[in-house]
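With one protein chain held back, the other chains of the complex are shown just where they sit.
Presenting chain A:
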Amino acid sequence: MTAPHGRALLHLAAALDQQAAYDAASHVELAQLAERGALDFVTLGDTFARPGLDALAVLSRVAPATGRIGLVPTVTTTHTEPFHVQAAVATLDWVSRGRAGWHIDVSTTEGEARLFGRRHAAPAEALWQEAGEVADAAARLWDSWEDDAEIRDEATGRFIDRDKLHYVDFEGATFSVKGPSIVPRPPQGHPVRIVDATEGPARRIAARYADVALVRVAGPAQVRAIRAELRDTAAEFGRNPDDLRVLAGLTVDLGDGEHAAEPGHGGGGPRQTAQGPLYRGGPVDLAELIAAWHGADAADGFHLTPVEPRRDLERLVNGTVALLQHRGLFRTFYPGSTLREHLGLARPANQYAVAGGAS
């Protein structure tokens, strides 16, 4: 489907992060609201250092209570075990029937390191290098079972065809993994990998491994420039740049007004804050901004972080999304069932099946 100007339809995603929410119900409610707006996916941030439940746990709890929306927890790579991380993300894909994503992030502080006592804080450059290795190892482990490895062959008594299971023998700078995974290849083949590419050290990793890159800057021209850079770098890594979606990341404060900016309530463009670009305005203004940036070819879509989740998400879905749908810029229903389908991304081929077929 194409929209006016021959551009692909927008992709829209929202963050569910709430302060001090330790219950299932509030997360379920927000995710269901976002699903009512047919958003591509919701994210839930996580670190080991700030109050909150384990994000992957929360979205696993949300999975059976939702049907279509993509579920993307942050799972960090610095103090975790790559083998456990890939198994948990693959399992989220199983329990959600193909709706899992993984926001890859690193832990940079000494405070987080002290919670584990295994290593000291390291520079972002090194941590992102490691995150790339974790992403690579995870993809290999997801491929370590071919899709048709389970054969249940009664004549020989074999439940699996072990020739379709593969050791990954991954040797990174800080870890190694033998494999295969304990989890069969998940429904999407590879759950969708998301990297915030705003900062330098993460950008090459995003270009190389991400399916979706987030770019949090205040103007459409800057987003467009970073998007072009990401696509070029992706091509250098031998990827098809069209396999990478770039979403503009905005924190949004949709206020209480019906329409446009109240006095002192922003409007116009977002302004840069310490937490990234913050947009203040009414739902209609936000729809204008999204349409304008999209029309200017700045991004493939938007990842919006509401400052007041319940209020802003409701205004986003009922106001902004409805308007974008009305203009034919955003879907009105989910034509597919997996997150990859929402994003228009193909199910990846299995790297071992391809190799095996050749030999």
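The rule is short, and it goes like this: a residue touches a chain if its C-beta (ideal position, glycine included) is under 8 Å from a C-beta of that chain, and two chains touch if they have at least 3 such contacts; residues count from 1.
In this text, contacts and distances are computed from a predicted model.
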item: Hidden subunit of the complex - UniProt protein name among "Radical SAM/Cys-rich domain protein", "NtaA/DmoA family FMN-dependent monooxygenase", "Nickel/cobalt efflux system" or "Sigma-70 family RNA polymerase sigma factor"; value: "NtaA/DmoA family FMN-dependent monooxygenase"
item: Option from A:S60, A:T251, A:T305 or A:T320 whose C-beta touches the chain left out; value: A:S60
item: Residue of A:G37, A:G70 or A:P180 touching the missing chain in the full complex; value: A:P180
item: Sole contact to the chain not displayed, among A:G67, A:G111 or A:G200; value: A:G111
item: From A:V42, A:I69 or A:A90, residue that would touch the chain that is not displayed; value: A:A90
item: Chain not shown, touching residues in chain A; value: 22-24, 28, 48-54, 56-58, 60-65, 79-84, 87-88, 90-92, 94-97, 111-112, 114-118, 145, 149-150, 152, 154, 156-162, 165, 174-180, 182-184
